[in-house]
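Of the protein chains in this complex, all but one are displayed in their positions.
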Amino acid sequence: MLFSMLKPHMEITDVFLAVGILITISILMTMYRVIKGPTTLDRVMATSVIGTKVVVLLVVIGYLFERPIFVDIPLTYAMLNFVGTLIVAKYIERGELWKPYT
Amino acid sequence: MGKKLSYILTFIVMFLFWILLSAWQLYPDTPGKFDVIHISQGIAAAALTTYLSRRVIFDLSKKWYVKFLRAIPYVAWELWQIVLANLDVAYRALHPKMPLDPVVVEFETPLRSDLALTFMANSITLTPGTITIMVEPEKGKFVVHAIDRKLAKPLVVDQTMQKKLAYVFMEGQHDSSA
Partner (left out) sequence: MEALHIISAIFMFAGCFFMITGAIGIIRFPDFYTRLHAAGKCDTLGEVLIILGFMIYQGLSFLTIKLFFLSFFILLANPVGTHALIKAAYVTGVKMWRREENG
């Protein structure tokens, strides 16, 4: 198989490490759009994408440190990221979050 | 009778989900405890969530079991469309010339209920090359942004997705006799 050509004895933790490095590379590529994006919505979209990739990276790290029960924390962060994106989009669309009490 | 039954079913589903996440002790090494304190916390959490989402999940209106059974092949078709959508975006992103031709289209559908419109908007976002922009609930009008003119054709001209959803939710012109 292709894997046996790379190392004499390849473990599954090497696959986890490779996946983690590839995800980190894709996070750094998306940071380019956070810095450069001409509109504000570009930056909000890139932050939401980075949030989803960080969720996957946390699951990978949990498996690398042999504590896979860590998966509760990425579940919470996925919900926080989703709600944050919705709130910022609603604010940009309306100009205010709720009507001021007068 | 319909409302009370939907409350009780929602509460049972929420409570079972809470037990699954926090207090399951199937094998001796799973982290979870099954004593009174945790169960009472589970009941309080499940009751609060049931009150906040009263009529969303189990809407025991007319003929919901038929809708549920017809939705399963639709979800399978949907998952296949997600894979096709990603292959299409990968082709457009990696091509050296980047063939793009974005356009905004509008069309009308015979769907009127909340759940059917939500399914339709989600399905349009997960199909190759289209994202929903705006939905108008009174006339069922959708404003959609397509990444290529050829990919907007199955939505506007052929209307495959509208026919499938009208079949699932029974809101087409042919069998809206529910």
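Just so it is clear, A and B label the chains in written order, and each chain counts residues from 1 on its own.
In this text, contacts are C-beta pairs under 8 Å (C-beta built on N, C-alpha and C of every residue); 3 or more make two chains touch, one makes a residue touch a chain.
Keep in mind that this is a model prediction, so the values were computed, not measured.
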- request: For chain A, enumerate the residues touching the unshown chain of the complex.
  value: 1, 3, 10-12, 15, 18-19, 22-23, 25-26, 29-30, 32-33, 39, 41-42, 44-46, 48-49, 52-53, 55-56, 59-60, 63, 68-69, 71-72, 74-75, 78-79, 82, 85-86, 89-90, 92-93
- line: Residues on chain B facing the left-out chain by the touch rule are 20-21, 24, 26-27, 30, 82-83, 85-86, 89-90, 92-94, 98, 100-104, 121-122, 125-126, 129, 131-134, 143, 145, 147
